[in-house]
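Of the protein chains in this complex, all but one are displayed in their positions.
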Amino acid sequence: MAEPTKDAAREPILEVRNLVKHFPLTQGILFKKQVGAVKAVDGISFSLYEGETLGIVGESGCGKSTVAKLLMNLERATSGEVFYKGQDISKLSGRALKAVRRNIQMVFQDPYTSLNPRMTVGDIIGEPYEIHPEVAPKGDRRKKVQDLLDVVGLNPEYVNRYPHQFSGGQRQRIGIARGLALNPEIIICDEPVSALDVSVQAQVINLMEKLQDEFNLSYLFIAHDLSIVRHISDRVGVMYLGKMAEIGTDEQIYDHPTHPYTQALLSAVPVPDPEARAGRERIILSGDVPSPANPPSGCRFRTRCWKAQDKCAEEVPLLAVPERFATTGSLAAHDSACHFAEEKDVVGAA
Amino acid sequence: MPEKTTVNPGAVAGPGTTGDTVDLAAPGVGAAAVEAAGGPANKPRSLGQDAWRELRGRPMFWIAGALLVLLIVMAIVPSLFTGADPDHADLRNHYLGEPQWSHLFQVDWFGYNKQGQSVWARTVYGARASIIVGVCVTFAVTVFGGLLGMLAGYFGGWADALLSRITDVFFGIPLLLGALVLLQAFTNRTVWTVTLGLSVFGWMQLARVMRGAVITQKQSDFVTAAKALGAGHTRILFKHILPNAIGPVIVVATIALAGYISAEATLSYLGIGLQPPAISWGVDISAAKDVLRDAPHVLLIPSAFLSITVLAFILLGDAVRDALDPKLR
Partner (left out) sequence: MTTISKTADVPRRGTDAKDSGPLLDVRDLHVEFHTRDGVVKAVNGVNYNVSAGETLAVLGESGSGKSVTAQAVMGILDMPPARIPQGEILFRGEDMLKMTPEERRRTRGAKIAMIFQDALSSLNPVLTVGYQLGEMFRVHQGMSKKDAKAKAIELMDRVKIPAAAARVSDYPHQFSGGMRQRIMIAMALALEPDLIIADEPTTALDVTVQAQVMDLLADLQREYNMGLILITHDLGVVADVADKIAVMYAGRIVEHAPVHELYSNPAHPYTRGLLDSIPRLDQKGQELYAIKGLPPNLLNIPTGCAFNPRCPKAQDICRTEVPPLHSVADGRGSACHFWEETING
């Protein structure tokens, strides 16, 4: 697959191949019998390059948060591989896993629950050093913690405070400082601003962009807010029901979407401008996302798709550049998992 | 860079727990957080200190606390309260004299019992057995039940299934009946045998509470965050889960303590707990039951002390619960 990034020859820093996570559904107490599986993530592949931000968007239940957990090894993948600089990390455990964790860190969605209320800010940000003592000798740690607080825009004198003494935005900064402590190369951000007030979201997004430049971080930015994803991402992947529907550069996805789901998603984004809204085409999808325990055959989106035909029920569409665009060199020539991919002009988010 | 300016000391934390719930919660919430924003008195504080701050404002806590301090001092140095020897029997005083209410703290303040012993002195010395049994049983069941519950809750799966079934089996045995049967096997019973008897059958509730609390905490984001950092089981259990799960356990333990004190008294009353010459409220109540009509004070005084002690612990437990569980506020 030709990755139309700035430098196609680059090796990805993180490469996900055919990642699958099925949560078994069991019955019985003592003798558990598997009666099915929730196919939370069902074979997705993507690459993350050094210094870039890959946005993953999708609605609740599409598996985007499970992807984050799989990449962090918080859940074991059912199958598939995750390569970090060429090394498969999805099956690591013990010491080897601990070593990899230093390079891949995470920022959580809810700043109210992701910080231990019984620990001081200094202890929270310093904990990575206690777990990985080789990163910073004991004497340096306090200084390092204070530096980190400074980096994320908090007063270094706050080390002895407790999380409940901070507001949501400040707590998220603390969470980011903890993620930065080990000097990771990759940070997986699972909805990092969706729990924050609108006026504070922009502050945190700016901080994250600043840190990315400063430390050459690669972000996997998972969110449901399409306009924020567009702002921060270099490339964007759209997930639906455990599968990647479409992936490409932000311009390709937002201005030249070819997958009907992406088009519907974009057209549903509320735009804070009634003028731009007038005359704009809106696609209102009917129904709800089907259950991942029993996804539709063929294309998963077909039950809500206005273009669905018999072929969609029979054949799973592959994530590839649609043939009709392959040679055109237009921005529509990017990976899209639809049998009937075509461009549709929906006004993009933002 | 406007970042720095965001760090004004007037940090208002949002609603206590979740960020996006209702903004009704925002004003009232997190007394501590709001106070933190209050201005110069902006000292760092742990949640323990917050709980203390909360407790300080509760009259119930002070009443219960004062009573308990009194009782504990009584248990440790009974001679402070009475100069009389509780074992000294002078049969000439056999049921002699009604309580002399005006003779505060004197030998005959509450009159004499059948053996001519001072009821006041025996009541004072009786506190020791109750407090020792109550505190020791509580300590034992908290450690044992807590540990079991913690392991079951944290590891889940087979460990949980096994430990929970064992807990269920023990739950089937009433505390008093179990202790009764077990203690019968001992001919020479001291406070320590009674402690053992009650501990063996009293740990289940704490195991359950701990298990529930651990399961709740296990799923919290900060535990996931610690795992993502590569923290091991010990760190996660003792640094992240335990400090957050211990609150409800302390509350239940405080209230259970009252129950163990009554259980000890009941056992002693039935003649299966402490035996004379050991001094215990239960023993004294038992000895006095036959003369209820003639000398009710001999029964009522130790009973009143027992009730007050139990009540004090329950009140303390309630106050502690309110302080440790701000969600109930």
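Per-chain residue numbering starts at 1, and chain names A and B are given in the order in which the chains are listed.
Rule of thumb we're sticking to: a contact is a pair of C-beta atoms (placed from the backbone, for glycine too) under 8 Å apart; a residue touches a chain by one contact, two chains touch by 3 or more.
Remember, predicted model here, so these are calculated numbers, not experimental data.
Checked against the full complex, the one of A:205, A:293 or A:316 touching the unshown chain is A:205.
The chain not shown here is touched by just one of A:99, A:269 or A:293, and that residue is A:269.
Take chain A: the residues that touch the chain left off the picture are 59-60, 167, 169-170, 197-203, 205-206, 209-210, 224, 226-228, 230-232, 250, 264-265, 268-275, 277-289, 304-306, 348, 350.
In this section, only the chains that are shown with their structure count from here on.
Rounded to a whole number, the gap between the C-alpha centres of chain A and chain B is 48 angstrom. Within the complex formed with chain B, the residues of chain A that make contact are 29-30, 72, 74, 97-98, 101-102, 105-106, 108-120, 127-128, 130-132, 153-155, 158, 160-162, 164-170, 175, 178, 182, 195-196, 203, 206-207. Against chain A, in their complex, chain B makes its touches with residues 1-4, 6-7, 11-20, 30, 32-33, 36, 44-47, 161, 220-222, 224-232, 235, 239-240, 243-244.
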